[in-house]
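Every protein chain of the complex appears in place save one, which is left out.
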Amino acid sequence: MYSKTVIDHFTNPRNMGEMKDADAIGKVGNPTCGDLIWIYIKVKDDVITDVSFKTFGCAAAIATSSMITEITKGKTLKEAYQITRTDVAENLEGLPPIKMHCSNLSADGLHKAIQEYLRKTGRTVEDLK
Amino acid sequence: MYSKTVIDHFTNPRNMGEMKDADAIGKVGNPTCGDLIWIYIKVKDDVITDVSFKTFGCAAAIATSSMITEITKGKTLKEAYQITRTDVAENLEGLPPIKMHCSNLSADGLHKAIQEYLRKTGRTVEDLK
Amino acid sequence: MTKQINFNHSAGVPVDEQVLKAMKPYFRQYYGNPSSVHAVGQQSAKAIANARVQVGQLIGAAPKDRVIFTSGATEANNLALQGFAYRHRRKGNHIIISKMEHLSIINTAKFLSKQGFEYTQVGVDKHGIVDTKALKKAITDQTILISIQHANNEVGTIQPIADIAQIANNAEIPLHVDAVASAGLIPVNVSEHGISLLTLSSNDLYGPKGVGALYTRKEVALQPILTGGGQEYGIRSGSENVSGIVGMGAAAELAKEQLADNVTRLTWLRDQLIKGVLEKIDDSYLNGHPTQRLPNNANIRFSYIEGEAITLHLSFQGFLVATSSACTSKTLAPSHCLMSMGVAEAEAHGALQLTLGRENTQAHIDKFVEVLPPIIEKLRAMSPLSKDVPYDIFEDEEHDHHH
Partner (left out) sequence: MTKQINFNHSAGVPVDEQVLKAMKPYFRQYYGNPSSVHAVGQQSAKAIANARVQVGQLIGAAPKDRVIFTSGATEANNLALQGFAYRHRRKGNHIIISKMEHLSIINTAKFLSKQGFEYTQVGVDKHGIVDTKALKKAITDQTILISIQHANNEVGTIQPIADIAQIANNAEIPLHVDAVASAGLIPVNVSEHGISLLTLSSNDLYGPKGVGALYTRKEVALQPILTGGGQEYGIRSGSENVSGIVGMGAAAELAKEQLADNVTRLTWLRDQLIKGVLEKIDDSYLNGHPTQRLPNNANIRFSYIEGEAITLHLSFQGFLVATSSACTSKTLAPSHCLMSMGVAEAEAHGALQLTLGRENTQAHIDKFVEVLPPIIEKLRAMSPLSKDVPYDIFEDEEHDHHH
């Protein structure tokens, strides 16, 4: 059902844990729906220097969280903002169809964290170019 | 499905064949329904001295025909007239339920033969006692 | 029980050894429910997906078409008719079937007629071939489905399915084909003919009993008959019969591989059988079409005697055969197929339905042709009927056997 990469990220999640000194946190999902993803980012000169996650959810939710931290680190805010759900799924060598829509929230979490950071620094997504 | 006795009478039918000098023949059934039984009787002093059959029909039809000839021979007309379908079935150690009603015609054939004989001798069943 | 020779494959077939081998791990080792996310469950899910492909390939299904596993051909036929009729009621209330269909089609059409639907039963000629002109005429603007069998299990007649599909396609009415009797014996191709729904039975393919399948073209929507957990695309609920489905898949694959051989070998045996019997026995006649017939089917009637009695004598000789005699049916009615073909009722009682299979050999045919004549002779000697005393003279007024 799950690809090897999903299982790998589920079993050994990268960048897992709270980031005490995060510059922004993106919170998505809802526990009553069974998925809650928090993405923490640290930003310097509009580059994401550190990223971590905490996730309540199924294996797919955990693996996509782990994956997004891996592909985000070192990217500019602009680059990171362009990462989509599909990118995450592709990097995981696919997700079961039913999981594509419900547990693949990590890109949304990242986008929300970036928006939060921009808000804090008095900007909006429009200002990224 | 069939008892040993049914199989025995089906395989080795007793008193099978046309009786050239029969005193009466009872014909029952209908080929379109799949069963046709002819019972031939020879009568002397109101005793059935000989009886035979010819039958078109299933194993049950053949076995009941054979059985009725066996239990009829030597009986008085009156005794023979009292033989029922149930008697025949019991002598055969039972018949499958579905056959009880459709192929168990030999008693009717015998009764018809007796009636025919009585008619020929100017009597009716009422006169048997 | 002594070794029996099976000439009654249309009623029941021993599961192929290879098929049984394929099924075995799914009883105790891979016992998982395909809905379970864990490994044992996923193994079952994979096995079922594989079986779908195997069955689809036997009938030339396209990748996006569906193979819905059911508990057998009866359920598949019910699902095709009931499921389609209820789902498309707004389009019309009329379905067309033929007089040669299996009871699981005829009785389902009757059942639907009590639920506000109507149906027409198209007649057949004396060989059992559907009257395609009548079929065309039967179509109304209320017609939503046509259901015609590919071949008849009892008399062996193969329908001109390409012509029938053409008629359905021209009228833009979906065609359901009951291919229970034909699959594995002659080519069946849903894509070539544009068939929308098709019924298969596992046991007829040398797979296990208790499994069947309904093929549906991808755009065909059905209302479920069995509701519940939403298995089988939501169309057929119930925990999957994994070992059975695996068996049907394996059987379908094997049937596809062996198809060409089956046709040649069985046709040869069947022709020996028909020729041998008709030559040796007077007043015996082939029922069904002389050439458009299943390679494994010989249906022969013998005047003046009744089929169950023949069947029983043959069983003493080790042959398992079926008869169209009413005596062996639950309803005690003679075969509706023979009646539809115009065979006299009394004659229909004397029909033997012989269906050959993979394990039959020339030696079986030879033995059969040897043992049958004395049986027929013995029973004819017992019968009050003969050339000189034909059926008709005993006809009651209310009976008419010339249908």
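As written, the chains take the letters A, B and C, and residue 1 is the first residue of each chain.
Convention: a contact is a pair of C-beta atoms (placed from the backbone, for glycine too) under 8 Å apart; a residue touches a chain by one contact, two chains touch by 3 or more.
Quantities reported herein were computed from a predicted structural model and do not represent experimental measurements.
The hidden chain makes contact, of the residues C:N78, C:Q121 or C:N360, with C:N78. Touch with the chain that is not drawn comes from one residue among C:Q166, C:S237 or C:Q258, which is C:S237. Mapped onto chain A, contacts with the missing chain fall at residues 2, 7, 10-11, 13, 16-17, 27, 30-36, 38, 54-62, 98-99, 102-103.
Think of the hidden chain as still there; on chain C it touches residues 1, 4, 6, 8, 11-15, 17, 20, 27-33, 35-41, 43-44, 70-75, 77-78, 102-104, 107-108, 110-111, 201, 203, 208-211, 224-230, 234, 237-244, 308, 311-312, 315, 320-322, 328, 330-331.
Following the convention adopted for this analysis, only the chains that are shown with their structure count from here on.
Once the centre of each chain is set as its mean CA position, chain A and chain B turn out to be 92 Å apart.
Chain A and chain C have CA centres that are 57 Å apart. Multi-chain contact residues, meaning those touching two or more other chains, do not occur anywhere in chain C.
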